[in-house]
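Selected chains from the complex are presented in situ; the others are not included.
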Amino acid sequence: MELGSVTEQKSLLATISPGKRTRLRRLLFEFGPGNGTLLLLPIDQGIEHGPRDFFPNPASKDPEYQFRLAAEAGYSAIACQIGLATKYYPDYAGQVPLLLKVNAKTDVPPSDEALSTTNASVEDAVRLGADAVGYTLYVGSPRQDDDLHQLKTVREDCDRYGMPLVVWAYPRGSAIEQKGGRDSFYAIDYAARLAMEMGADVVKLNMPKLNPDKDKDAPAPYNELEVSQEEAIRQVVESAGRSLVVLSGGSKVDDDELLGQTRFIMEAGGSGVIYGRNVWQREWGQALEIIEQIKEIMLSSVSRIP
Amino acid sequence: MELGSVTEQKSLLATISPGKRTRLRRLLFEFGPGNGTLLLLPIDQGIEHGPRDFFPNPASKDPEYQFRLAAEAGYSAIACQIGLATKYYPDYAGQVPLLLKVNAKTDVPPSDEALSTTNASVEDAVRLGADAVGYTLYVGSPRQDDDLHQLKTVREDCDRYGMPLVVWAYPRGSAIEQKGGRDSFYAIDYAARLAMEMGADVVKLNMPKLNPDKDKDAPAPYNELEVSQEEAIRQVVESAGRSLVVLSGGSKVDDDELLGQTRFIMEAGGSGVIYGRNVWQREWGQALEIIEQIKEIMLSSVSRIP
Amino acid sequence: MELGSVTEQKSLLATISPGKRTRLRRLLFEFGPGNGTLLLLPIDQGIEHGPRDFFPNPASKDPEYQFRLAAEAGYSAIACQIGLATKYYPDYAGQVPLLLKVNAKTDVPPSDEALSTTNASVEDAVRLGADAVGYTLYVGSPRQDDDLHQLKTVREDCDRYGMPLVVWAYPRGSAIEQKGGRDSFYAIDYAARLAMEMGADVVKLNMPKLNPDKDKDAPAPYNELEVSQEEAIRQVVESAGRSLVVLSGGSKVDDDELLGQTRFIMEAGGSGVIYGRNVWQREWGQALEIIEQIKEIMLSSVSRIP
Amino acid sequence: MELGSVTEQKSLLATISPGKRTRLRRLLFEFGPGNGTLLLLPIDQGIEHGPRDFFPNPASKDPEYQFRLAAEAGYSAIACQIGLATKYYPDYAGQVPLLLKVNAKTDVPPSDEALSTTNASVEDAVRLGADAVGYTLYVGSPRQDDDLHQLKTVREDCDRYGMPLVVWAYPRGSAIEQKGGRDSFYAIDYAARLAMEMGADVVKLNMPKLNPDKDKDAPAPYNELEVSQEEAIRQVVESAGRSLVVLSGGSKVDDDELLGQTRFIMEAGGSGVIYGRNVWQREWGQALEIIEQIKEIMLSSVSRIP
């Protein structure tokens, strides 16, 4: 037996239910770049960080900004919480798919025992015409018992309603910090696999960061691996198996870095990117421009068909 | 694209369900000032602080006092808990709208890990003929996991029954105290946004207080902002987006301050005020008088139409 | 507007549902003194303290003693838990109303974080033919979040079934001890109001105790009030609003004190007394005798009509 | 009024529902000694202690041993958990009544905060043809809040299905150890009363142990009582009221002690004994022999008719 390379993997779409397929195809082929990749716009920072992220571009404080951007620039979907979905999405219904995030927390208390409880349901998503549901899983948190159990209900409801499940898989908590940290290859790789095994159709990950100093606290063999970042991403994508992987940019970086990273991700087998602050912290025109460039890269450097 | 100013924002009423619209219009246009603003009378201090708030005006200990005041002086709604709603509201049914608060706690234990659990349901509100439901959310409390999850049910039931949801968004808990305190611009701004994103139709906030000494412990850019209080209120109102904002007066202040502050709030885009002790700690005649003055200001200085 | 004195307050019976009215009238007018007052016999000490309270009068260990006493001496109701209600009440069904207490705890662990969970339901009370339900609320306990939320269900079920709700409102927990203690005027006054606001039809309170030394730790203005005990009781009764107030005697005192206190309570606006150990720790004949004397006082010194 | 002695107490059977009566009569009159007493065989040590109790008699490790013993020697019932009830009871169905214990825990962690959660339901008991349900209540444990609340559901289901409820009332937890210990007269007496008040039809207790040294830490009057062990048992039986009391032998003692204690219990008003290790840690023939002797005593020394 010869197991094929990643790009030859069986299609995710072929393995999921008709409801999930219908909705996910919309994101992959009818919106965004349209070539089977995902370009997601997250606007949940108002909850996760508070309004401070809007100061670099005050216009971005009005949720209209992100909704209009997602619709006009042609994103695959806009990801937000119930309040924005209810009050701002209606005007854009049908113009850009909705990815309803169903759990959240503020960053006011420390994240040693991070847990993000649900504030909305998959049924809310169905009612609002959403095409996907998002869940934040804190991988390795001391409260993972509650987290994994809570995810059960969301996952089951996604199965019931044929709703694609996107898992934000974030290593968190005091234990992970002692094993190399939340951004280590070990942590991100574990997160990718866990999310897939818990039933994610799409896994959202942060970029793994190589840090020899901290990595030596990770369990073997991670403590002595010597991999390039490109290789790390490739492995992380493999760990997610048939689940699609989208990587995020985090806080704002310069254009070259952003575009380079995008190419990097796509070539490593990623299915897309999720760019929030890197886009909407720019003025309108500049935001449209960078999105255009990102999409060009996404159209030219796909290495995996979902 | 040019995003309009706050006063040009899309109407909240245009985005909410028929049930919510019907009920909220009652508060905004049929009762109180009647020009689309909100003048709310809270009588939950008996739970939140105990009877001590009634001593300055002993007549206020009898809930009849507040109910009759709300009805005769023409408030937009009276906000109270289940016990008062059940035993005192019936005589005033139809004379002043009821805003049923569904969670509460005493202030006997310290508020380091504040959580206010529900003691009534949205269904109770429907049964009692209420026109809105109130929920106290402790923004940033270490127990926000339970809080946000509990709010989910209340919000969902509000959606189900077409009941406007008013969120008392109060920063609380040890973590917020280390980042500038519960009344800081940072904290109130975060609270405004969080409440809106969790599905509040109306957000009740305390006045942000500028305190350069403590504000430097807040996250950037709040730690180095130099804003006037008026600007702080304006920003807070913006952070709440399409949700209406009402601000409270807190403990009793003198008339000039109270009226000045009312004008201030209305001009900064607030949709109304919620005045309890500042009103019912006065004798009957004086209470009626100050309410009249408050309403005049509210009628003359609106800057935002819901 | 002139708000009337306490005795002119609107009747509680006029504000409650038909089911509650039917049942509560039985306690107020068909049993016990029969003049709208309440004489309650509690037999829950076996749970709350263990059998030690039965030693002064060994006959009292057999629950028959209290049930027969309640029926023959003519109490308004007997208050007990599910076990006694199931195994001993049937023989007295119709002879004395049953007040089923639905939560309890032992006093073995310390009460720093007191919480009394339910061991029976309002439906049990309906099935057993009870005329009221009792709930112990630990006012100010660090676990008030669970307590108030648990009370929600009991209160809702009482509303559903038309069952009068009697709340034992007991200040408890480490926090209240630091603010003057569980028996302080501050604590009892808060308890009275909280119970009423949570939906109690009847509030059971312990006698407030004035203790200048400890009272100065209470919040203002309680820390500097100079009130007589009679005045304290009167205020507590007012704080409970339309809810009826019954006060308890606690551990056994001598006859003069007991009778004096009864008169005191009735004149201060109390709706009745709840006397357990003070009665059933006496021998049969003596118990009947003191009950007769108590009832005489209750018949002669009413200052409030429910 | 003259309250009768214990033996003249009203019959338990006369006070319980038809379903409970039918089933309990089976244990009392159709199986075991058959004269209204209870001889119970517990085989839950495999969970509560692990297999270590089986080493003295290796044959006892196979549950067949206890089931066959219970059936052939004529026990009133065999008490076990769901696993044994499902896999071993079917062969003995109808030959010996089943008492299904619905909660359990291992003794691996310390019992400072003992709580035994349910692993089976009353409905399981009904399905399996059981004639009674057993529940272990840890009297005075810091987690009594969860315990009493959990018992509520079991008790309610027993009422619903007419299933007799046997409560293993075990004083446990750090607090009880500071008040004389789990085996003190104070603790056992409290346990007897609590179980009865929580709705037990039968209370299973350990033998109270008099220990003047530790007893002085118990609350008054237990700290200064001078009672014989016989008197202690008699009082404990009285504290349980109409509930039947069965006492256990604990770890294996010699024959004379076992038989003497049996007579002791029966004469003090106990309704029976529950002997596990004392019986099945013997070889088959010896086990049958001692059971015969126990039954003879039970038949000859009853002082209470249920």
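Lettered A, B, C and D in written order, each chain numbered from 1.
Assume a contact is a pair of C-beta atoms (placed from the backbone, for glycine too) under 8 Å apart; a residue touches a chain by one contact, two chains touch by 3 or more.
These numbers come from a predicted model, not from an experiment.
Of the identical chains making up the complex, 4 are displayed, while the complete assembly in this file numbers 5 copies.
As a working rule, only the chains that are shown with their structure count from here on.
Graph distance from chain A to chain C, where chains that touch are one step apart, equals 2. Chains that count as touching both chain A and chain B, per the definition above, do not exist in this structure. In this structure chain C contacts its sequence twin chain D using mostly different residue numbers, the overlap staying below half. Chains compared, chain B against chain D: the Cα-based superposition rotates one onto the other by 145 degrees, nearest 5. Our note on geometry: chain A versus chain D, Cα centroid distance of 57 Å, whole angstroms.
Taking each chain's centre as the average of its CA atoms, chain B and chain C sit 35 Å apart. Residue positions of chain B in touch with at least two other chains are not found.
Taken pairwise by the contact criterion, the protein chains link up end to end in a single open path, with no chain closing the loop. Interface note: chains touch in the pairs A-B, B-C, C-D.
Residues 1, 3, 9-10, 12, 15-16, 139-142, 144-146, 148-149, 151-152, 155-156, 159, 171, 173, 175-176, 179, 186, 189-190, 192-194, 196-200, 219-222, 235, 238-239, 241-243 of chain D touch chain C in their complex. Of all residues in chain B, only 44, 46-47, 50-52, 55, 59, 61-65, 68, 72, 80-84, 86-88, 90-91, 104-106, 108-110, 115-121, 124, 284 touch chain C in the complex they form.
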